[in-house]
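Every protein chain of the complex appears in place save one, which is left out.
Then we have subunit A:
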């Protein structure tokens, strides 16, 4: 909680220490992803192994080899579906229900990276282009109200193009070319988001050339024409990661260079406010914006995780533990109830009526759910967990 002090005092604080190190992958970590309830963390490594961790007890619940090649991205859909994206040109959707967790192997890859493990039930398998290292992007399908359908964006076969597929129908939703008139090279990072008013769906794409493009889906759903309403180039190196804020009001990019750029979400034909931060730390990737839209983090090739303010782009914290480069970070979702909790330490005393019925393990679960986790995966095969801000 020391970290919750005013930011200007930060320099006087002792260096932050991780809460826990999850050891278990034998290869570098490529992706980390919190499941929505904050009780599970998914990690994927360069050998295609996936580990589902329980955060309350910090132990593996399920271990399986999802892909033959490195994991590129991880996601979750609904309460029980896990999406894995591997370099083996596959994107899988697995169903892993909580009640089935006990049936999986928990032998970590570090102990045995050879034996076959039981896999969760595979419900979708898409063949996608993974020539580059671009992870998929997803968002809920807002074209139909109250739908649990999702849209998945992956790079297309031709340079700079993007395909969007709807799930569970597995229908091609859109095919988006490279931005006209630009030599962008491969698609490097993707994001799907709605604008702040949820009026329109946007595809954000970052390219090998350092360009980014904002694609808007036309209002006429029948034609489904996508237009690049904005392109710009702030980076001299290929884009490594791209992330919008949850409300879709702005987004960030990082690249192999030392720049972090913030872009306000442009309106069709309108201007975009850009702000560039010269971090002096080349190679920051895996930008992750926290669910409350206040801070974001980057994983640095220098082994440090950096936390920045969304509003000011100010560097708030440097988390140093990994001795090797980091490739992935993720924030746990901030639950509304947890946000007010710290203010009223006394209120908790009266509020114990709720607490008293919890067993020991339930209390742990509750605590894990409320913690403001930040996870970072590194080349060293370890995942550090931080409790921050």
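Assorted remarks:
Simple rule for what comes next: a contact is a pair of C-beta atoms (placed from the backbone, for glycine too) under 8 Å apart; a residue touches a chain by one contact, two chains touch by 3 or more; residues count from 1.
As a working rule, contacts and distances are computed from a predicted model.
UniProt records the chain missing from this view under the protein name "Armadillo-type protein", selected from "Acyl-CoA N-acyltransferase", "Transcription initiation factor TFIID subunit 10", "Armadillo-type protein" or "AP-3 complex subunit beta C-terminal domain-containing protein". Contact with the chain that does not appear here is found for just one residue of A:92, A:230, A:321 or A:373, A:321. Counting over the whole complex, subunit A has residues 17-18, 20-21, 23, 26, 56-59, 110-111, 321, 323, 352, 355-356, 359-361, 363-364, 380, 382 touching the chain that is not drawn.
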